[in-house]
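Pasting in a structure now, in structure tokens, and then I'll have a few things to ask.
Removed from the display is one protein chain of the complex; every other protein chain stays in position.
Here is chain A:
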Amino acid sequence: MLTLIKGGHVVDPASGRNGVGDVWIEDGRINAAPESREPDESFDASGCIVMAGAIDIHSHIGGGNVNTARLLLPEYHKAHLLRPNATPLSNLGWSTHQTGCLYAQMGFTTVVEPAMSPANALHTHLELADIPIIDRGTLAILGNDDFLLSLIRDNASPDMIEDYVAWTVASARALGVKTINAGGSAAFKENVRTFSFDDEVPSYGVSSRRIVKTLQTAVASLGIPHPLHVHCNNLGVPGSFETAATTMGAAEGVPMHLAHLQFYGYGTEGKRRFSSAAAQLAEIVNASPEITIDVGQVMFGQTVTISSDALRQFAARGSARPKKSVIYDGEGNGGGIVPFAYKNDYYGSLQWAVGLELFLLINDPWRVFFTTDHPNGAPFTAYPALFKLLMSREARREAMENLNPQALKHTTLGSLDREYSLEEVAIMTRAAPSKLLGLADRGHLGDGAVADVAVYRRDEDAERMFGAAELVFKNGELVVRQGEVVSLRPGKTLRVATQPDKAIVKKLEGYHQQRYGLSLDWFDFPDWAVGRDEPFGEVPCRT
């Protein structure tokens, strides 16, 4: 099948295309314009913007904690009430089915779930496999697990630690490694209530810094394309910018990705001792080429916070709206679910502004990624509204009129005139994620790329334009037309092909028998368990 998308404005930063042209698809891949062949089907894209399918690098779409959030809040989900459109979280993408459809309708074709507990990997993959249309990936969490902390405490060799990381990534079918409040959850189990970068986990004598550095080194040495994904300590705490700054300083030239930096962009100025420190953080990011970040933008309204940072979520229980929450002590991180409503009061206004400041003050769109940390800052369905805010200073000005003026005084947002161009949006949501995750086959429209294509009807209102794609192709198949899903195809979950050493498997088998009295098989699973044909796609390690 030869398909032609004809006469659209093609925006493809990876190939330098930014003008009217055609895109050809054959057998699920982007093709060069064929000589003297007529297409089997043709789509008129005149008046449209044509981009590669978007990639979301950090969105909590599946796994134990996400499902617990669903379990906790059935009354906030669409169709429970007689007026579903007025029901909080009705737009959240609550079921796996809705998640795939809503992402596809916006032109997103690959999404990464950033927090998979290795002990709960099968559950995560069962959920991800039930998300239709889009491809998925997921990051394995390390840094609070007894096995790793014991290795570090006992000064295990870098080779042994790499073997363990490689085994975890392979057995959990992960796309990379994330560490979440490294050491913090382990310390919380020992009744520690605050934990910073240079604090040590009781019983191990290992600091958060040492855990992060150990994992960063192992990930880089293994050639896992995505650098260590770091959720820093002290999330959401006034003054937490210092924690983020210290963590970035510890990167020392080796790639490191900091997740949802907005939640660390807080200083302690003003009578409420809660101010924006986004400018300081942006300055550090701009000066540190090894650092990439995603924002975790806050948007207003009801949401539910889902995090494997059990220590932070325990502290946040008092702010739960409605008043219920779940805290879970699992092997390694565990997690916490706390529903929350962002209001346009002082604190909410400041958080909203900090996120936008980071977007606008970090110069290089290849190193700042478009996220709301779904659903922690806002549901991913808020993306179109966020695109509008980034692309229009007038839209920001209008929005600020409804926010707390005292909060905005503690930010630089009012002085920022930058407007994102379509090309910058395409970099941030397509080309850069492809590079960051090592997904060379997508995020661009070059020859041979997977034919994930999003076509948007050009509109001065970016929210309207990005809210409902005119056409979306996944692997060359038309899945969305005029904002409506027209085909439900199964996607794949992308995993990195690490090769663990056999010796570590033997060591882990002994560990699990001794510590749990259970076989290692309990913590691993065969591919058939996911219950879908060919559920995984492989991503090579860097050589």
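In the analysis below, a contact is a pair of C-beta atoms (placed from the backbone, for glycine too) under 8 Å apart; a residue touches a chain by one contact, two chains touch by 3 or more; residues count from 1.
By our rule, contacts and distances are computed from a predicted model.
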{"item": "Per UniProt, the name of the complex member that is left out, chosen from \"Glutamyl-tRNA(Gln) amidotransferase subunit A\", \"MoxR-vWA-beta-propeller ternary system domain-containing protein\", \"Putative atp-binding abc transporter protein\" or \"Tungsten-containing formylmethanofuran dehydrogenase subunit B\"", "value": "\"Tungsten-containing formylmethanofuran dehydrogenase subunit B\""}
{"item": "Of A:22, A:146 or A:459, the one touching the omitted chain in the full complex", "value": "A:146"}
{"item": "Residue, one of A:273, A:324 or A:397, that touches the chain absent here", "value": "A:324"}
{"item": "Touching the absent chain when the full complex is considered, from A:15, A:42 or A:68", "value": "A:68"}
{"item": "Option touching the unshown chain, where A:120, A:276, A:349 or A:475 are the choices", "value": "A:120"}
{"item": "From A:9, A:77 or A:388, residue that would touch the chain that is not displayed", "value": "A:77"}
{"item": "Chain A residues that touch the omitted chain in the full complex", "value": "62, 64, 66-68, 70-75, 77-80, 94-98, 119-120, 122-123, 126-127, 130, 132, 146, 188-191, 203, 314, 324-331, 334, 337, 488-490, 515-518, 522, 525-526, 528-529, 531"}
